[in-house]
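All protein chains of the complex are present and in place, except for one that has been dropped.
Labels for the chains are A and B, by order of writing; each one numbers its residues from 1.
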Amino acid sequence: MTAGTVDRLEAEPLVEVRELKVHFPVGRSFTGRIRTVVRAVEGVSFTLSAGDTLGLAGESGSGKSTTARALLRIVDPTSGHVRVAGEDISDLRGSALKRFRRRMQMVYQDPFDSLNPRLKVGYTLSEALMVRGVPGAERARQVRELLERVGLPGSYALRYPHELSGGQRQRVAIARALGVEPAVIVCDEAVSSLDVSVRAQILNLLRELQESERLALLFISHDLSTLRFIASHVAVMYLGRIVEMGSRDDLYGRPMHPYTQALLAAVPEPVPQQPGKPRVRLKGEVPSVFNPPAGCPFHPRCPVATDICTEVEPPLRWKASGHLAACHLVPDANEAK
Amino acid sequence: MLVILFGVATVTFFVAYMVPGDPARMIAGPGATAGTIASIRHQLGLDEPLLHQYVVYMGRLLSGNLGISFLRKIPVSQAILQRLGVTAMIAVGGVVWELAIGIPVGIAAAWKPRSIWDRAGTLFALLGLSAPPFWLGLLLLYYLAFQHSFFPLGGIGHPLFWYLVLPTFTLGIGGAAWYTRMLRSSMLEILRSPYMQMARAKGMPNRILLFRHAMPNALIPLITMVGMDLAYFFGGVLIIEVVFGIPGVGQQAWRAVQVLDIPMIVGTVLLAAVFIVVMNVIVDLSYAFLDPRIRYR
Partner (left out) sequence: MREPPGPAVEATPLVMPGRWSMLLRSLLHDPPALFGAVVVVGLIVVAVLAPLLAPHNPLTAYPSGLSRNGAPLAPGHGFALGTDPNGRDVLSRLIYGARISLTIGVVANGLATLIGLLIGLISAYIGRWVDTVLMRFTDVVMAFPILLFAIALIAVTGPSVTNLIFVIALLYWTYIARVIHGMVLSLKEREFITATRTLGVSRWRIMFRHVLPHLVPALIVYFTLGVASTILIEASLSYIGIGVPVPTPSWGQMISQGQDYYQIAPWLFIFPGIALVLTVVAFNLVGDWLRDVLDPTTPQRR
């Protein structure tokens, strides 16, 4: 067991990610040599089990979306391993890759563009069934069932995406993902472009489906309050690395990493829960991925950075039971898991 | 580019190879015996396998050998070079007309949108694009050379310039129409841009606006297109030469088609294609040179 996996309630993890790195070459020089590399994901590890929801939090540029896309092989991992249901999928190709695709699906951020505007909703869904091998005669009926499962009337199969609202479109997107009967669903900012009132509906839908289908959910969001609602464990990412990971209560109740603390402090709360909680203000902006700072990537903005933070990158370590953080200033746990 | 040139040469080879009829017989002439024909065929290497012929062909090309014309019995390359001057003059003349008409009309149309200038200009562009050059040339010949002897009735003579007016004008009109449209739309775009509006708000006189600011930007893409136009003209020149009876490369190719003078046809096509490819590269390079935005690739 590598350092960096959080203890889970279930025994057998469905998804295991180990030291995942995703680098993009950018800017070829005149001779064709690669000038720069964007280190979008720099060594991320976590596990995901059935019935579990892991939230991936972070601002834009943190690498959370890239991690998700690497998981689904939308982009290819540069190094590291991803195991789904015991099978290493990092190098899969061709028909093996196709078989794997059925196990993991994604719901995308943009409800407008993730559905083909020129195709009826019913057709989009029937394609998912086609992948599963459902015979033609059966498909119409199952499409209606899928729609009903996500809370839409079966007659919507005849509609085009532009005839539906944003929330309805996301329901269709979820239905499409469900159509292939995956074990894992990744939600990449799936509710971020929806109205707040609709958000709760969709999140509830996801929760119900997770229970009824025993799904594993990886939920990506920059919005911590959303994650608090839906996730059982949360990992916070910064500049391609996980800086803190723990159960929901641990993370929201006792945040250890200064970045997490700052993010939480910025979340507006109707009733301030902890009077006297330190107000952590972030300086500056997220640095460019082209030129990550030396040492701890967060140190230029960290209110409590010290000398060692500018030189040595802090490793992700156990700081308490079931709680990891990457910070020099947080004492390690006495017992390692 | 090299790949394309290679492809062009290969395609031309196959076209030449697939021509029906016996080139050896054509060269030998009507009264030749079977033996003569066979020996000519052997001389030309026509009894060798396909691959062999191909290699020989490519080798010959590299040394500039395009074969011998059946009709005129001289090397194709020589025949083309003889006539290249006339054709080049027509092509260049066409470009001159293109720009001389296209630019002013296009700018005038853009400067006063929806005015009589604009409508007339657009109509002109439409007609220029749609009128077949051979018909237009004939029409001009009829009215301006026959009914009223403003211009000679075709052919070449002295003063050369006089004989070239109608052919070059006919050739250039289509391009002029195209440039009118292009210039009009790109000028309109520039004139509407924020920095132009700013300059206008600052009270800059119209003339300076037009000539120092709007035009250079609109003209840059035009310059590169002129290069390509020149290259493609070598195809369109054929029609002009046929209409006006001008002894250029195009007319020679036309005669070659009528008698199935394969080396001439194929040689002309090949040369035209090579010219286009080369001009393409030159145009791309000059575009990168002229437009500072593209330079930092």
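The rule we apply is simple: contacts are C-beta pairs under 8 Å (C-beta built on N, C-alpha and C of every residue); 3 or more make two chains touch, one makes a residue touch a chain.
As the structure is a computational prediction, the values presented were derived from the model and not from experiment.
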{"item": "Contact residue for the chain not shown (choose from A:54, A:89, A:143 or A:180)", "value": "A:180"}
{"item": "Touch criterion as defined above, residue of B:88, B:129 or B:156 at the omitted chain", "value": "B:129"}
{"item": "Missing-chain contacts mapped onto chain A", "value": "72, 74, 98, 101-102, 105-106, 108, 110, 112-119, 123, 127-128, 130-131, 160-166, 168-169, 173, 176, 179-180"}
{"item": "Touching residues on chain B - with respect to the absent chain", "value": "3-4, 7-8, 11-12, 15, 18-20, 126-127, 129-136, 138-139, 141-142, 146, 178, 185, 232, 234-236, 238-239, 242-243, 253-254, 257-258, 260, 262, 265-266, 268-269, 272-274, 276-277, 280"}
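Please note the rule applied: only the chains that are shown with their structure count from here on.
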{"item": "Chain A and chain B: spacing of chain centres that average the CA atoms, whole Å", "value": "58"}
